[in-house]
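For this depiction, one protein chain was excluded, whereas all remaining protein chains were kept in their positions.
For clarity, chains are labelled A and B in written order, and residue numbers in each chain start from 1.
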Amino acid sequence: MTTADILMLALGAVAVGAAAAVVTTRQIVRAGLWLVVALGSLAGLYLILSAELVAWVQVLIYVGAVVVLLLFAVMLTRAPIGVSADLDRSRWPGLLIGGGAGLGLAALLIDAYRWSTVDLVTGAGAKEVGTAIFRSWVLPFEVLSVLLLAALVGAIVISRPDVSARTGR
Amino acid sequence: MTGVLGAALPLVPFAMALLGFLLPQASHLWAGFLGIVGAGVALVVAIVLAFTVDGLVETSHTVATFGEFEVTFGVRLDSAAAYVAIAVGVVALAVQVFSTAYLRSDDRYAPYAAQISLFTAAMLIVVVAGDLIMLLIGWEVMGICSYLLIAHDRRLPEAPAAAVKAFLVTRVGDVGFLLGIVILGVRAGSFRLADVLAPGVLDPTTITVVCLLLLCGVAGKSAQFPLHTWLPDAMAGPTPISALIHAATMVAAGIYVVARLFPLFLASSTALNVLAVVAAVTMLLGALAATVQDDIKRVLAWSTVSQIAYMTGALAVGAPAAALFHLLTHAAFKALLFLAAGSVIHAVGTNLMSHMGGLRRSMPVTFWCTTIGLASLVGLPPLSGFFSKEEILHVAVAGSGWRNLLVYGVGLATVFITAGYATRVWLRTFFGQPRSREASHGHEPSRLMAWPVVALAVPSALLGFVALSPAFAEALGAPEGFTIGAEAAAPVAWAALAIGGVWWAWRLRPADDPARVLGPLRPLFGNAFYLDAVQHALVVRPVTALARAVRRADESGVDGVVEATGQGTLSLGGVVARAHRAGLPRAVTAVLGGAAVLGLAAVAIVGVWP
Partner (left out) sequence: MMHPVLPYVIAALLFGLGVYGVLTRRNAVLLLMAVELILNAVNLVLVTADTTVRAVLPHTGGVFALFVIVLAAAEVGVGLAIVLQLYRLRQSVQVDEVPLSYEMRPDAAGSGEAVPLDGDTWSPNARAVSPWSVEVIP
C-alpha cells in the first residue's frame, strides 16, 4: 500500500459515498450538492493519477458548469425544497441491474488486475494532452466543436417560450 | 338414318330450350313459339321413327374413357321406345299450347317454356338412351326441371317448399339409382345397355343387388311407397306442369326404365317380390287417399300414384308390355284430366271442389272431355283405360304364385275405389248447384286451352282399339298379343257397383260430399295414413338437426379457427405494440438490463471467469 493507494482509497470512498447519496437522498437540492462532492473527489483521483488537465477541466466544467446547470434546472422546475416523498420508483429493478452491473464489473476488473502495480509516470498534463490532441485527434476535436455549436443552438430552440405557447395548455 | 333421327329426338327440344333461356323473361310470343316448335318437331320425329324402326337399332359413340370404362352416347331404339316417345311428344305439345293461354299473364313465361323444352329433351334422352350414363343424365335433368317448374310461381308460399320436398325425396331414391347403375356398369364391364342386358354377364347376387338399388330410384321418381309423399305437394306447381311431369312423363320414367332393363329383373325374384308388395301397398294407399281430397289436383295426384302402382304390379307379375300399354293410356287420360282440371280451375279460380258444382252446363266441352278421361281412368269399356287395365289384371290372374294373387286381388279392390273417387270428382265438379259465385259464372276456356284437351280426349278414347292389332302388342314386347278374357267382367262389375253407390250417396244430399259416408275414416285417408308426419319425424327432423349441428360446428369450429387465427394475431400484435410503446423509465430499464445481460453473456462466452 503506497501513499497513492491510501489517498485513492480515501478519495474513492468519498466519491462512492457521495454518489450513493446522490441516488438515494430524498431532497433534490441535496442530491445536487452531493454530486458536487462526488465530482470533486473524482477530480482528486485524477490528480493522483497524474492527469492534471483532466482534473482541472473536470472541476471547471463538471463542478463549475454542469452542476450549476443542474441546480438551475432544479430551481426552474420548482422542485420542492426539503423532503419529497415520491422521488423514487420501484427499487428492485434498479438494485438488480445496477447492483449486478456494478458488482459484476468490479469482479471482472479485480479478476483482471488483482494486486498488480503500475508506475505512475507523468500523466496527462496540459502540454502532453495538447500535443496529442493537435497531432492525432484533430478531427474529433473539430467535430466536437461543431457538436457543441449544434447543442447550443438546439438548446435554445427547444427551450423557446413560443413553442409552449403554440401547443401548450 | 334411324340413329340420326334417334339422336335428333332429344336434341331439337334441347336446342329450343337453350334458345329459350336466352330470351327476355317476359317474352311470350317467341317463348311459346320455340316451345311449340321443339315439342312439335320431337313429335314428328317420333312418329317417323315409329314407322321406320323394326327390331332393335343401336348406335354408340364413345365420349370418354376412364381406365377400362367407356362412357358412350348412343341410342337404343325399338318400337316401344318410339311409342313412348310419341306419347311424350303429344303430351309435351299439348302442354306447351295449353300453357300459352293458361299462363298468359305470367311475367316469367320464357324460362318456363324453356324449362318445359329442357324437360322434354331430358325425358326423351331417358327414352332413347343406349347407355346407362346417358340415361342417368336424362334422369337427373328431369329432376332439376321438376324442381324448377314446381317452384315457378313465386307468389305461392307453398311452392318452394313443395319443390324442395320433391327434389329431396326423389334425390333419396336417386342415390340408390346411381349406386345401382355404377355397380351394374362396373360388374358388366361396360355401361351400354346392350352389354348390360347380355345374358350370362352378371351373377345372381349382383343382379338382385342392382335391381333393388334401381328400385329405390324408381320408387322415388315414380312416387311409389315409401317415397310417394312428394307428389301431392307438387301440385303447387302450375297445372300444365302437373299434366306433363307428374302425370304423363316423369313419373312414368321409372316404369319405363324397369321395362327396358326387364331381363335383369326377371332374373331376380327378390326384386319382383319387392315390386309386388310396393305395388299393392301403393295402389290401395293412393286410391284411398284420393277418396276424400277436396283439392281436385290432389285427387288426380293420388290417382296417379295409384295408377303407376298398376304399372308396377304389371312389372311384378312379369308383363312389361302390359305396363307399357297402361303407361301410354295413362299418359293420355291423365294429361287430359289435368288439363281439363286446369280449364276448370282457370274458370272458377279455385282448386277446391267444395267451391265448384254445376259446371256441366257452363263448360260442356270440358265436361265431356273430363267424362271420357274419368271413364278411361275407371276402366269402362270401350275406352283405352279399360283395355290396358284389363290386360294387367288378365296377366295377373293368368299366372300363378303369391305375387300374381296379390296384384290381382289388390288391383280388383282398387278398381272399386278408383271408380268411387272418380265418380265423386265427376259429380262434385260438374253436377248439382254451383257452390260459389265463381262457379255460377263458369265459362269455357279459350281455344288454345280447349284444343289440347279435346286432342287428348281422342287417344284416351280410342287408343284401346290399337291394342287389338297384334303388331302393336308385339312392338311393346308381348308377342302373344293383348287379350280380353271373360274375367274382364269382374272389374267392370265392381266399378259399376262403386259408381252406383257413390251416385246414390250423392243423390241423397247433392250439396254434400259423397265421401261423408266414410265418417271417421276421412281424416285418416285425407292425410294418407299420416305417412307424411311419419316421414317428417323419422327423416326430416333428424336431418335438419344434423344440418344445424354441422352448420354450428362449421361456424364456430372451422370459421372459429380461421377467425381466431386472425383475432389472435391481432391481439398478439396489440400486446407487442403495447410492450413497444414503453415510457422512458421502462425503456431505460430494458436498455440497461439488456446491456448487463449482454455483458454477462460476453464474459461467460469468452470465458474470463474460471
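Note that in this section contacts are C-beta pairs under 8 Å (C-beta built on N, C-alpha and C of every residue); 3 or more make two chains touch, one makes a residue touch a chain.
Small disclaimer: the values here were computed from a predicted structure and weren't measured.
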item: Subunit B residues that touch the omitted chain in the full complex; value: 578-579, 581-586, 588-589, 592, 596
item: Positions on subunit A where the hidden chain makes contact; value: 2, 4-5, 8-9, 12, 15-16, 19-20, 22-23, 28, 31-32, 35, 38-39, 42, 45-46, 48-51, 53-54, 57-58, 61-62, 65-66, 69-70, 72-74, 76-79, 85-91, 93-95, 97-103, 105-106, 108-110, 112-121, 123-124, 128-129, 132-133, 136-137, 140, 144, 147-148, 151-152, 154-156, 158-159, 161, 163-164, 167-169
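As a convention for this text, only the chains that are shown with their structure count from here on.
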item: Separation of mean Cα positions, subunit B and subunit A [Å, integer]; value: 100
item: Footprint of subunit B on subunit A - complex, ascending; value: 89, 93, 96-98, 100-101, 104-105, 108, 111-112
item: Residues on subunit B engaged by subunit A in the complex (per definition of touch); value: 585, 589, 592-593, 595-596, 599-600, 603, 608-609
